[in-house]
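One structure follows; several queries about it will come next.
Excluded from the complex is one protein chain; the other protein chains are retained at their positions.
Think of it as A and B in the order they're written, each chain with its own count starting at 1.
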Amino acid sequence: MIDLHGYGPRLLEGAGVTLQLAVLSLILALILGLLTASAKMSRNWLLHKVATLYTTVIRGVPDLVLMLLLFFGGQMALNVATDAIYDRFGVDWYINLNAFAAGVLTIGFIFGAYMGETFRGAFMAVEHGQIEAGKAYGMSPWLVFRRIRFPQMMRHALPGISNNWMVLLKTTALVSVIGLSDMVRVAAEASRATHEPFTFLIPVAAAYLLIASVSEWMFARLQKRYNVGFGGH
Amino acid sequence: MTELTWLNELLAGNRIFTPQTIGYYWDGLVLTTQLVFLSLVAGLVLAIPLAIGRSSSRRWISLPIYVYTYVFRGTPLLIQLYIIYYGVVFFDGIQQTFLWPLLREAFYPALIAFTLNTAAYSTEIFRGAIKATPRGEIEAAKAYGMSQGLMMRRIVLPSAFRRALPAYGNEVIFMLHASAIASVVTLMDITGAARFVYARFYAPFEAFLFAAAIYLCLTFAILYFFRYLEKRLLAHLKPQSGN
């Protein structure tokens, strides 16, 4: 067994932080992605422009820079807002943007842009005839969305979602730079303190591989489910 | 510095963007460009033989390469960078070897980490492209009596490169963005310059938005370059016009 110099429990805790962060960011990214895809396909000119700006800018700037901007800048913007409330109304509120929340928001916000592109492509891949058929059956637009467009879209979107998730998972490592004690940060701290970088960094790398392999397997199962009736795809 | 008077005038009354800080960003841009360019070139040189080996039907060749790409693509670049940056110092006596003047600088450990990382991604991109070679092309080459090596060089690789182009363009942009973590090991790349300016003036918006704008411009430059390349090299794959 490897001697973790007493850092074992903190490393495990860090792994918990990494997982929670990744899953919550994924949920936020999926929601933002669906909204973005809808905005991009909408006939509303303004919505379309805003969504395009969002996906273009986010995908053109490094994750770390966005994270530093939102973590340090977001806090400052919140302060300006709460200070203004205090000065005007005498109500002293404070909103505490902790490193975890900032991490979830930033990663969710970044991957919302990537998910948006994935969903848009997937929605467009749904055969138009299917939608027409739904309409011909007298389905309402919502019912068409729920019964036809969404499930069929998911079949096309799943590989993209799976890809984005793998990248997102690795991006969570960056929160260690803004001070969140995820497993990378604990490992880096322990390596410096004990002068044994391999003892800590390699198990953490292995943990990432493990999470990636498990999720690969889960996505394969999901894909199978959404592929029902499309044998051979 | 008389030639910079216009710059001084432009920046007058501005606490943050002095000629000094602009200088930091400029140096950062140079460093980011060097890091990304060199690691891409080195990564490409590694990736081509690796992709050929990875496509080999002999398991003892393809399996180790698969393990390498799986590990490097499945773990965060930040960890790879830490392992190399901190790891090299703990080899006993490394300070006495000829390698030390290189490894001592943060630049080379970062370059090594980035190179190994992009080589892993590029290997998989090229493998996919090699695998997608139309059977007909291979059969035609065989029918001409080409040897394996000649067929690789003349038929498979040129057409695979073209097919890999769009995915490789994405990899270049990915590498540009990933290089931002160089600032974690003290390198003053664009992000490093922004972190310095932020820490000194407590001005997150100015410091990081300026960096973001530089990255955005670089991203677009790469995007348009690859689009141009695709247009030139993939023209023959487009449907013929005039129908």
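Definition applied: contacts are C-beta pairs under 8 Å (C-beta built on N, C-alpha and C of every residue); 3 or more make two chains touch, one makes a residue touch a chain.
The rule is short, and it goes like this: contacts and distances are computed from a predicted model.
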- Message: Suppose you had to identify the omitted chain by its UniProt name; would it be "NADH-quinone oxidoreductase subunit I", "Transporter substrate-binding domain-containing protein", "Fumarate reductase iron-sulfur subunit" or "Aspartyl/glutamyl-tRNA(Asn/Gln) amidotransferase subunit C"?
- Response: "Transporter substrate-binding domain-containing protein"
- Message: One chain isn't shown here. Among A:Leu19, A:Val57, A:Ala101 or A:Met154, which residue touches it?
- Response: A:Ala101
- Task: Pick out which of B:Trp26, B:Tyr68 or B:Phe196 touches the chain that's been left out of the picture.
- Result: B:Phe196
- Item | Listed residues A:Leu4, A:Leu32, A:Met153 or A:Leu174, member touching the removed chain | A:Leu32
- Message: Considering the complete complex, identify which of A:Leu19, A:Met76, A:Met154 or A:Leu222 is in touch with the unshown chain.
- Response: A:Met76
- For the full complex, which residue in B:Leu29, B:Ile65 or B:Ala106 touches the chain that was left out? B:Ala106
- In the full complex, chain B touches the hidden chain through residues 86, 89, 95, 100, 104-106, 186, 188, 192, 195-196, 198-200, 202, 204
- Message: Suppose we count only contacts with the excluded chain; which residues of chain A make the list?
- Response: 28, 31-32, 35-36, 39, 47, 50-51, 54, 71-72, 75-76, 78-79, 82, 91-98, 101, 104-105, 109, 177-179, 189, 192-193, 195
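One rule holds in what follows: only the chains that are shown with their structure count from here on.
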- Rounded to the nearest Å, the gap between Cα centres of chain A and chain B is 23
- Message: Show me the residue ranges of chain A that touch chain B in the complex, using the header's touch definition.
- Response: 57, 59-66, 68-69, 72-73, 76, 166, 170-174, 176-177, 184, 187-188, 191-192, 195-198, 201-202, 204-205, 208-209, 212-213
- In the complex, go through chain B and note every residue touching chain A. 70-71, 74-80, 82-83, 86-87, 90, 176-181, 183-184, 191, 194-195, 198, 204-205, 208-209, 211-212, 215-216, 219-220
